[in-house]
Each structure stands twice: as structure tokens, then as C-alpha cells.
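Take this structure, written in C-alpha cells, and hold onto it; I'll ask about it next.
Shown here: the complex without one of its protein chains, the others still in place.
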Amino acid sequence: MTAPAAAPRAPWLSSDAAWGLFFLFPYIVVFVLFVAYPIGYAVWLATDLKAYQRLFDDPIYWRTAWNTLVFLLIGVNLKMILALFLSGFFALPYLWVRILGAIFLLPWAVPHIPSIISIRWMLNSEWGMVNTLLFDLFRIDGPNWLTNPSYGLSAIIAVHIWKYLPFWTMILVAGRMAIPKDLYDAAAVDGATKWQRFRHVTFPQLKALFLTSTMLTTIWSLGDFNSVYLLTGGGPADRTNTLATMGIRYAFRQADFEAGIVTMVSAIPILIPLVILLTRRLSKAGGRQA
Amino acid sequence: MSRRAFEYLGLGLLGIVVFLWTMAPLYNMMIMSITPVNAIFAGKLWPENPTLGNYATVFRQDNHYLKFFWVQLGNSVFIAAASMVIVLAIATLASFAVGRLKLRYGPLVNNLALTTYLIPAAFLAIPFYQVMGAYKLLDTQWGLIFAVVTFTTPYAIWVLRNYADSVPFELDEAAMVDGASRWQIFRLVYVPLIRPAMIAVGTFALLHAWNEYLYAFLILSHETRVTLTVTLGLFRSDDSAPWPLLMAVGIIYSVPPTVLYFSVRKYMVTGLTSGGVKD
Partner (left out) sequence: MRSVRSVLAAAVVAFGFAVPAQAQDLVIWWTKGVTEAEDNAFKAVVALWEKQTGKKADVSYYASGDTEAKTIPALKAGLPPDLTYDFSYDLAYTPTWAYDDLMADVSDVIEPIKDQIQPGVLDSLQFINGKTGKKSYYAMPFFQMSPHVHYWNDLLEQAGFKESDIPNSWEPFFDFWCSKVQPALRAKGNRIYGLGQGSSTSSNDPFFNVHIYLNAYGAEIVAPDGKLRIGEPDIKKKVVQAIDSYVKPIKGQCSPPDATNWGGSDDNVSFLNKKNLVAMNPTLSIPMSQLASNPDNYYKNMRTVPWPNGPDGKPTPTMISVKQILIFKQSKNIDNAKSFMKTFLTPANMGPMMKAMNGRFMPVMPALINDPFYSDPKDPHRSAAFKQYTQAVNKPFPQTYNRNYAKVMAEQLWGKMLGRIVLDGWTTEKAVDELAERMAKVMS
């Protein structure tokens, strides 16, 4: 075997490049077959201008777009602020906090269908556990958790937070653990209060991770089909759909694929800038190559 | 009361709130699974005649919704395991190329992979279905496996590559001086060193495949080929389905991922946080 320095270079392909193709080959195959082709196909379907007309004529579409915005703005921010707050709690060195931390992660590990349907049944206004307790204790008919559209959307956000808050809390706990201890020691010497320590040490150190995480979860929340579909099914009267469930509904219930694709495509003004920003951030964070 | 004790009390209260918030839906799942089938709508905090009979019914496949319980559980295991193996194989190879070889097109590959990682899977369901039809992969388990591979590999590449950055390059160079080929470096140096991250992404792929519903419903058809998640979905939308059985299946189905998660938790935290995150 020859040492690399002495290896004769192929005229059109360096040996690194040839090896690179070898190592990348399986992924390239997957990418072309299952990513490039479907996306190309989607773009082709999305050129049907009449589908945009059908969409914009449908009063439910605008409601859905609004819901999606509310879901992202409130759901994502609430989730990330709670995660930031709770990461401080779960970083505490007590044993019981660590045990609670392990329990806290359960919603993330449990499959969607049974857990979200369980919540759906708890919140059923007639025979759910919550309203039955309210009636037994106070003789009142509890709120219609899932069938008042505003409550329904709030319940969807709550389910989303229940399911995904643990994961982001874990990420931020790991981020806090990585902050050098001497920064806190220095702050303690200066006599900083708790708030000042958070404001001047913790948050600046976590900021990059927090921002990246927020952007990532914004994108993924856009595609959160299960929290909506399994909880309210988009109802009542299609008032709690988001773009993800609406697109699927157009395509697989109304047999209008073009409208389905176009529904998804209409999220692109939010999606593309986020994707570009994030790709930059993530590949920079990824080290040498970029 | 001292200030310290007061703080501790506050923490304790917060702990209780967090505990109740986390456990309420899971508790509800549990008690529904031990409620007799005809008493499901009582909305009680504890059922009047709790029974483990629902679990026995599930294990004996003693209900026409559950005729293929064991086969479908086997399908879930197979699809999850196959997805994990393939994701690991492809992502480990690719991460080596992107992170360890000096390629002019390296950054491009990296960015393309990241882009896929950023497209919500639900958004691609419609064209993906059509493409699967063109490849004759509809109603095959390979169809679902490739769907999972498609949506988890980019993330796996990214995590592995970031983790590999913490592995010193000098080791590669030393091996190179000793006359090792790229393939030998990959096998003998790279793979052993990134093993913790491989465990993390492997688990991640496994959990993803185990829990996948939308693609499993769309791609798979026949009762003997679907995963258990599809059957859980069937309960959801059918008339007069025996719901306590759904919850019993749900609890049973939750056990493997939970156990797996806790047994590799250490690696998950290192692996995923060095690479970032996944919802």
C-alpha cells in the first residue's frame, strides 16, 4: 500500500474525491430516490395555478393559516420559555430532581396515538375525567375543552408542549451543564444576585443554543400533524386545522392533491428564510467544513 | 421560616406541578387499560372493578381488532430494527466522507442533507406516496423502512459528523502514515471512536420507526403487514371499538421504547446534544 503523498493522482478525480463518492454513494441513492424526486414532483404539482384559486376561495384556508401562525407564535415561544425556566430547575443537584427529570421525559418516549387519545378522552366535556370531577365536586358543566375552537387550539398547544417540552428542556439542561463553572465563581465574587447571574452569565452562554433550538422547533412544529389530528381532528367544523392537517385533508379526504400540495407550499414564505438561516447556523456549528 | 427553607418549599411545589402535568395523561391511559370494557365512560379517578383482563385479551388476540397482534408487534420490531441498521450504515459512511475527507463538494452534501432534515415529514407525504407507487414499494415493509430512512438519515449524518469533530484528526493521520487505506481508517479508527453517537442516533431511528403513524398508514395495507401503530389508529376511527383494549395495547406498545430510552439515556444526552436536537 502506498502512502498518500506518493499516490499518483488520477487526472479527473483525486483519491479523496473517489473515496468520498464511495462513502457517500448509499446516501446519494437515498437522496435522489426519496428526497429529490418527491420534491421535484411536489414542485411540479404546485404549478397548478387553479389550485391556489380553490384554496384562497375556501374560508377554511384562511382560518387554518391563522391557526398555524398562532400555534407557532404562542406554542413555540411558550414551550421554549418554559424549557429555559425548567432547565434551571432540572440542573439542580438534588437526587429527587434528577429522578423527576427522568420521569419528565416519559411523554417524549411514549408513542403519540395512545397518549394523545388519552388526553382527548380526559378532556371530553361529557364523560372525560376532568369535567366529571368538576360536576361531582361543584355540580357545574365544565368548559367544552375541545369543541370550543379557541379552547381547542389551546388544548392542541398544550398537548404539543406536553409532548415536546421535555426534549427541549433536556437540550437546555445539557447546555447549562456545559457552561464553565469559573464564570459563576467570578460572578459570585462580584456579589451578583440570582437574576444577575442568569442575565449576565447563563443567558449569554445559552443564547446561541436557545436561538438555534427555537428555529428548529419552529420548523418541526409546522409539521406537527399528530397533536392536531389525534386531539381534535381539525374540528369542530375544521376550525382547529393547521397547514399540516389541512394539506392532508385536502389530498386524502377531498381527493384534491393539488390543493393539498399548495397548502403545504403556502408555508414556504415562513419556511425558506428559516431553513436558510438554520442551515448556515448549523453547518457553522458543525465545524471545519463550512 | 428561613429563606432557604422557603426556596426549597417553592422548588417542591414546582416539582409537584411538573409531576402532575407529566403523569396525568399517562395515569389516565393506565386506568383506562384496567377498566372493564363496558365501564369506560364513568370518568372515575379509579375504576370500580379494575381488571387485568384487557391485557389477557390482547395477549391472546381474543378480539377481532387484535387478530394479528403478535404479527403486527413483530412487524413493528422488524421495521424499527431494519430502519436502525440502514440509517446507521448509510449515515456512518456518509458522515465519514463529509467530516473526514477533504472534499470540494463536502459542504454542498452537508447542506443538502440538512435541508431535508428541515422539511417537515408531513409536508412530503403526498408526493412521497406517489413516488412509492412508482417504485412498487406500496404495501411493502421496505416502503416504510425507506420512508423512515429518508427522514432520519440527514439528522443522523449531522449528529455523527458533529460528534466526530471531537475525535482528533491526528489518529487518522497516524494511521495514514502507517499505510492504512481510507476504508481501514473508517473501520479501525472512525467507527470505534464515534460509537456513543452511533448508539444515540440508532436509538433515535428506532424510536422514530416505532412511533411512525402517518407514513405507516399510507404505505402499508394488509393486516399482516402493518405495524401496531396502524392498528391503534384503526381503533381510533372505528365505530364501537373496545377502547380499554386500545389503551392496553398502547401501554404495551409504550414499554419497549421507554425501557430502551432509559437504558441508553446517557448516550442520548451526549449524542444528541453534541449534535443538536430533534423534536
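Order of writing sets the chain letters: A and B. Residues in each chain are counted from 1.
The working rule: a residue touches a chain if its C-beta (ideal position, glycine included) is under 8 Å from a C-beta of that chain, and two chains touch if they have at least 3 such contacts.
Since this is a predicted model, take the numbers as computed values, not measurements.
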Any idea which of B:Arg182, B:His208 or B:Arg225 touches the chain not displayed? B:Arg225
Residue among A:Gly20, A:Gly75, A:Pro114 or A:Gly233 that touches the chain left out of view: A:Gly233
Cross-chain touch to the chain not pictured, restricted to B:Gly10, B:Pro50, B:Gly133 or B:Gly179, is B:Gly133
Among A:Leu209, A:Ala251 or A:Ala267, the residue in touch with the chain that has been omitted: A:Ala251
To test your reading of the contact rule: which positions on chain B touch the chain that is missing from view? 38, 41, 64, 78, 81-82, 85-86, 88-89, 126, 129-130, 133-134, 138-142, 145, 186-188, 191-192, 195, 217-218, 221-225, 233-234, 236-241
Considering the entire assembly, which residues of chain A contact the chain that has been omitted? 57-60, 124-127, 135, 141, 144, 146-149, 152, 232-239, 251-255, 257
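One rule holds in what follows: only the chains that are shown with their structure count from here on.
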Using Cα averages as centroids, what's the distance between chain A and chain B in whole Å? 15
Given the complex with chain A, which residues does chain B contribute to the contact? 11, 14-15, 18-19, 21-26, 28-29, 32, 41-45, 89-91, 93-94, 96-99, 101-107, 109-116, 118-128, 130-131, 135, 146-147, 149-150, 153, 157-158, 161-162, 165, 176-177, 179-183, 186, 207, 210-211, 213-214, 218, 229, 232-233, 236, 243, 246-247, 249-251, 253-254, 257-258, 261-262, 265, 269, 272-273, 276-279
Chain B touches which residues of chain A in the complex? 1-4, 15-17, 19-20, 22-27, 30-31, 33-35, 37-39, 41-42, 45, 86, 89, 92, 96-97, 100, 102-107, 109-115, 117-119, 121-122, 127-129, 131-133, 162, 164, 166-168, 170-171, 174-175, 212-213, 216-217, 219-226, 230, 244, 247-248, 251-252, 257, 260-261, 264, 267, 271, 274-275, 278-279, 282-283, 285-290
